[in-house]
Structure formats: structure tokens, C-alpha cells
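Here's the structure, in C-alpha cells; my notes come after.
Omission of a single protein chain aside, the complex is shown with its protein chains in their original locations.
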Amino acid sequence: MEDYTKYKLKGTDELIPLLSDLDNIFVLACNKCFKEFETFDEPDCEKFVEFAKEQGKTVTGSLKVDFLCNKTQTLKKLQEAIPEGTENIFVISCGLGIQTIADACPLPVFAASNSLNYQGHHGMALTKKACDACAQCYLNITGGICPIVDCSKSLLNGQCGGAKNGKCEVDPNKDCAWEKIQQRLAAQGRLDELKNQPVQLRDYSKVNFKVINEYVKSVREARLDGYYGGVHPSEKKELAEHIPLVRFPEPDTVVIPLSQHAGAPANPIVAVGDTVAVGQKIGEIAGFISANVHSSVSGTVVAVEPRLHPTQGREVMSVVIKSDGKNTLHESVKPRKPLEELTPDEIVDLVNESGIVGMGGAGFPTYVKLKPGKPIDAVLLNGCECEPLLTADHRVLLEYADDVIYGLKAVMKAVAAPKGIIVIEDNKPDAIELMQAKVEGMEGIEVAVARTKYPQGAEKMLIKRVLGKQVPSGGLPADVGAVVCNVSTVKAISDAIKTGMPLIERVVTVTGEKIANPGNFIVKIGTSAKELIDYCGGIVGDYAEVKAGGPMMGFLLPDLNVPIIKGSNGLICIESDISTEVSCIKCGRCVDVCPMELKPLYFSKLADAEDWLGMKERNVMDCIECRSCEYICSSKIPLVSKIKAGKNAIRGMK
Amino acid sequence: MLITQLKDREIIESLICGKAFVINCHGCKEVFFDEKGANELQKELMEAGKLTGILTTDYICNPENMKLRLERYAKQIEEADTVLVFSCGVGVQTVSEYLADKRVCAACDTFALPGYQGVTPLEYDCDQCGECYLNLTGGICPITACSKSLVNGQCGGAKDGKCEVNHDMECGWERIQRRLAQVGRLDVLKKCPVQVRNYATYKDINKE
Partner (left out) sequence: MRISELFERGEFVITAEVGPPKGTNIDKVIEEAKEYLSGIHAVNVTDNQSSVMRMSSLPVCIALKQAGLNPILQMTCRDRNRMAIEGDLLGAACFGIDNVLALTGDHPTLGDHPTAKPVFDLDSVSLLHCMCQLESGKDLGGNDLVGDFPKFAKGAVVSPCSDSVDAQLAKMERKIMAGCEFFQTQAVYDTDKFLSFMEKAKQFGKPIQLGIVIPKNAGMCRYMNKNVAGISIPDSIIDELAADKEKAKSGETGVAIAARIIRECKDAVQGLHIMAMGWESKVPGLLEQAGLK
């Protein structure tokens, strides 16, 4: 790994005069970035503190910080760190850290370090390659060897007379860049291209400060908009967002797992050979956190046995039903009282009875959420669908707008919330427009537009964004007076009230650049994923993989013979990733994107050392496993697996 | 941190010379990359039969991963006369070295983003000049906050407190003056000797 140390302590010749008339010093040191991530701390801080004391100075304290230039996180730490009596702050970091502190502190701030002078910007992989960001890439005429960085004189029109034995006159250890360019172009038979180039004159005015400044401003705003961090992967929603819902053809056989939710699996209440009808309960709730399960077809139970589960990656008890194709309704399926006449408890019971769980993917039993035991100020209807590719919730908003609002009202009534907020990301303008028109004049219901950013749909992020409230570590939305529901979930609640139909079908997006014909379908629970993929024309091209859910948090399906379940919002066919894990270079990008403001890089290091307590101290339990860190990691470290290992070990310790 | 901008369409088309294989690097995910513009252009080129394939990936500056990913497309790359890379200059150089016998071209120009290699794009910039001036200037960098990188005070070009080069930018020395007054350190500037920059690089100095 190339050494890209950014700064070093100033020499005593500089420090002595600097310190001469300053006293009561607080020392702030950055732990450096872009380096091998072996040591947690850099020695410069101790060295400087020692030196200052030798000079007879009072040191009021010192603090070592990772990524000092990370303003948001650094300022939080700084507030309590600087003791009273401090008159001057000395910062050991590159210029970014020093400027960050100087800008934020009312006290005089001094640099105790000098940056090191390199030419060019390195990439995210710490190799020898560098780019000077000259804004007029010359690599096309030089065979991909940079004449700006690699030539000491940054010559553009060929070699100077100073090269000796192919080495640079400035540094005899450095190859002459133009020698290399000549050789490469000769090997490629492209010397004529170079010869025929017009005389090259650099344009030093090309860097457009205005564009850059505006861009930086927008990136910073996006990064801190609503909540800290997050990422913005290519949305790719255009593949399916415009395709109207279609009812998927009646499956021949359905496999309905008894565990499609968080908590205990339901107990089977049918046996092989039983005849069942649509909407008939086949699995009974088993405990406080559990959910009922119903048949999505009419027909005969042909097996009650463990079958492969799409998201748990193992076999779980499932009821297999052969459809008779008649779709005979069960007698229990009949419209309930209108919402106005239902009591909150009746709504909660109905939701429980109908087996409704969070349909955004988490599968938390909804009836539990509807008994928060705390006063609720607002119900947030989560229509963000922040995962790339997926368009199921988008279609539900467009095609079932009235049902969604009806379901939201039911939830509001159940939890006695005065307010309902439909939150939609700004990449769905049609849905925003429609919902705004629908709720116009409705008391207590409004539409909130959120700037598209992943993982906006995570409860804690959504609450922070919309209500500006922070769910405490280990807490629930109800702790800050909020209940969050997915749009498909409230649509199911609406159905349960209006028609009495329990949760037996859902909207599923089949999409991705590797599927022949993307689409959005109303699919019966238990339908095979393979049938959906086949129906959509199958997989095209090489290196494809199918995931249940979105590309960020979805589950890889190595075997497509798994059923669609209540939480299956999509099947995506995408190009598989191929990468090799290399060691962490402490680039800090994971810290930059973690919406929970954690430091994922440490989890990787600590998990490798099996230091579970260390992980706990660094709040690993707060991780929402959104995978933003892993997505941004330039070293391709499987951070979330390591975090999960840590979480499991910590849970085991209790 | 680097940001990129597509070269002019005519230039990109002229680079292709026969057929091209396209590599998109969405790399740092921060890269100011005209994803939509690039997609549209590539779609048109594909339809016109000028491309043998498109690979969209990340961090091609990481040679190991770049190699793994390019291997899948060996055939399409083989068929192409030119490999057209949509990335920053580091990425293009990395691909050029790996495909040393191939004509590898850059489809983007690269700009520097304030914040150098810090964690996030910042409102501050560090030019890594090697001789930190922040102690003389109250922590506002005269190298990056002044268009002329002046180290001995304001030039005569500031108008309404704005820089003569960029009227949206506040004059760096105006800010320095204000900051020093604020922290009661105006005398620092008066007392320090005339500053003359040292342009020798760290490596040059270390050699001595």
C-alpha cells in the first residue's frame, strides 16, 4: 500500500516560536486517514503534549479523533471535550481538520502540523496512480500515462532534454513519463496519433469554481439532509415504475411458510388432505409477537412440511396447497363494519386476525405496533421505497390511493393519532401529486416529500427526517410518539375492513437489467419465485443473480423454488458482483455514510479480533444493517456480515 | 476527492475509432458524474453498433477488483478497438496499465473537489502545500481561499468583499482579516516576516 500520510508535526524550530507567548493549551489530534488501519492512535499527540510541557506550558487536555474533518461528528465531541481555562487550541491534522476546528471554535486555533506536499490526488485504492484534476484529461494522447503527474515538468508536447537513462532529471529514481508514453504508444502502433496532435496548450481557466462550489454545497446538503449520512445508488426505477399492476396468473400450487414475520412461527391448524378456501386461516398466531397465516387459494392441503424459505435461507414449516382453480371464498371473508363504527380495539383485533405484518420487508406483526401503550402524535405512512429498482409501493400508491388513505385512517384511529403523514420520495412525482390531490382538505392527513436518499425508509431515518426526532438507542418509534407503517400494509388493512379479506396477496415488482420483461404484479402469497421469473421471460445474459427485495438489503436467492411471502416486495435480477476483499485503508467513507452515525470500519477490525465487547461499546447494536457502509466500501469488506456476527455474539452473552 | 465531467460528445465519438468497450466507474459514489448524460450517449452508441459492451462498476482504481471485473468481459474488450473509460484520471490510468496493449481513452475530464481527500466534500480545502499558513491567518487557508493563493495579504482586486476572479466567492483575505480581528490576533500578521512559498515537494525535501 502506498503511504499517503497527510501531515507531520511541525519541527521544534517552528513550534518554539509559535508556543512562545501562548499558554493553557488544549491539543486536538486527528487519527489520520488513508493509511493502513493497524493502530488506533497516532503518536504525534503525545509527542506534542510532552513537548509543550517541556516548554513550561500548561496543557489543559488532549483529544484524539478519527476523521477530524467530519464536522458533524467532530463538533458533537468537541462540545464537552474542551475544559475550562483553555485559552488556545492546537490542532494536529491536515489543513482540513485545522480549518474545521478554527471555524467552529471561538478560541484561537493553531496548526501544530504541516501537510505533506504531494502532486496529484490519489484514488480510493491507494495505489501509485494519481490524478492532478487538471480538468482537461490528456490521457487520450499519451496512451493512458499522465503527463501532468508523471512528468516533473508536466510537459504536454513530448520529452524534455533532461532525461538520462530513461530517468527523470528531477528524480533519478523516477521513470521519465515521456519515455514510458513513447514506449506504450509504439507498442500500440499509435505513434502517429501523437505526432499528428496539434500543439497542446494548457487551459488554466477550465476549473469552474462556481460549478464546483455549487456541487459541493448540494452534496453536503444531501448528505446532511433530514438525517446524517446515507447513500444514493443508481435508482433504476425507470425499468418498472411505469408498468401498471397486473394480476399474476393463478398458481397451481402454493407454498405458504408459517413464518413470514418477525417472532414465533404460526402453529399449523390444517392437515394433509384438508380442503381449504381462500382466506381461511391455516396457521394460528403463537405468542405475543407472531402472526396468523391464511390460504391464498382454494384447494387441498398436500403437505405440511419444512420448505426452503426465501429470506431465512433455511427450511421452515410450510403449508403446501394444490389449488382447485375455483377461488372459493372462505365464509369468514365478509365486509366488516365501516371504519366510523369500528372501535380502536376492533381495528387492532381485525389486523391481528387478518395476519397483517409489515410489508416493507421487516415483517413485524402490525397489530403489536397498533398497541404502542404510549401517546402517539403521528402515523408516518412510509411510501419512500428507498431501495433502488423496486416499484411495488409506487404502483400501490398510484393504483390504490383511496385504499391507502382508508388504511391510514384506520391506523390513526387505532392508535388515536391526530396526524397522519404520507411520506414519499421526490423520485415519485406522480404519486406525490395524486396523494396531495386526494388528501386535500382532509383533516389531519398530509403529504411530506422527502429528498431521495437511501435508507430513508428505515423507521429511525424516516422519523428523524419528517418529525426531526431521534429514536433513542434501543428504543421504538412509539418512544417519540410515532408509528410507522408501509403503504402496502395499510392497503392490506383497508382490504381487511372493506372486504374482510386477510393478507393473502401482495404487489411484487419483478425487475432488473437481467430480466427479459419487468413488471408489477398482484401475486398470491405462496406463489413460486421461479414462476414469476419464468413468466417475465426469464433471465437474460451472463452473471445474473436474483434477490428477494432490493439490491441493498435484499436476500440472494440461489434457489428460485421459494415462495413469495408477505414481505416480498420484489424480485430483482441483476448482475452479480465480483470482488475481493482487501484491507481497510481508513478512507472514512463508511463513517461518512452511516445513518446511525457509527464507525463501521472499527466493527470490521473488532469482529476479526472477536472483540465483541469492543463492538458493543461502539454501539454495534444500533446498526440497522442498511448496508450503506458495505456499499460504499472501496476495500469491499463484508461489513454487515461482520456486524451481524458481532450482534449475535453480544446477544448470546446476555 | 475527484469529480468528473463528460467530454464533448464530438470528442467522445472521435475517440472511438471503430468499436469501443465502455467502462463506467460509479466509484466514490460522490463523483459528479453525469450518469444520465452518459447513459443516453452510450445507449445511442450501442444502437448505432459502435459498442461491443458496457460495464458499470465501481472503484476501478482498485487494480485487483478492476481486473476481476474486466475478466468477465474479456471477449467484448478483445473485440473493441478502443476501451472508453468514464471515470476520473486515476481510474483511466489503472485500466490503461492493465490493458497496456489496448487503446484506452478517457471520456471524462477530472476536477478537484474541495476537501481534497477528507471524509466528505467540505467547504474547506487543503492544497497540501507542505507549509501550513493557518497559524498566520486565523485558520482560514490563504492558499485555497484566495484565487491567487497570496500569502502576504489582500490584493487590490476585491470588490464588495468579493474576489475579482469569482464574484460569488468572498475574498479570502477579507475573511482572514475579520477572523483575526475577532480573535484579537491582528498583530500576528504584522509581526511575521515576509512569506515566500517553498514549492519544493515533500519528496524533494526528503531527498536532501
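The chains carry the letters A and B, assigned in the order they are written, with residues numbered from 1 in each.
Just so it is clear, a contact is a pair of C-beta atoms (placed from the backbone, for glycine too) under 8 Å apart; a residue touches a chain by one contact, two chains touch by 3 or more.
Since the model is a prediction, treat every value here as computed from it, not as a measurement.
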Looking at the whole complex, which of A:E36, A:D171 or A:D203 touches the chain that is not displayed?
-> A:D203
Would you write out the residues of subunit A that touch the absent chain, in ascending order?
-> 201-206
Where the unshown chain meets subunit B, residue by residue | 147-161, 164-165, 171, 173-174, 176-177, 181, 186, 189-190, 194-197, 199
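Definition applied: only the chains that are shown with their structure count from here on.
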Once you find the CA centre of subunit A and the CA centre of subunit B, what distance in Å lies between them?
-> 26
Can you name the residues of subunit B that touch subunit A in the complex?
-> 1-3, 5, 7, 15, 26-30, 32, 35, 58-59, 61-65, 68-69, 72, 88-97, 100-106, 108-132, 134-135, 138-141, 144, 165-166, 168-169, 179, 183, 185, 200-204, 207
Using the touch definition up top, name the residues of subunit A that touch subunit B in the complex.
-> 4, 6-7, 10, 18, 33-34, 67, 69-71, 94-103, 106-111, 113-119, 121-125, 127, 129-137, 139-140, 143-146, 170-171, 184, 187-188, 190, 206-210, 212-213, 215-216, 219-220, 223, 231-234, 542-543, 578-580, 582, 588-589, 591-592, 631-632, 634-636
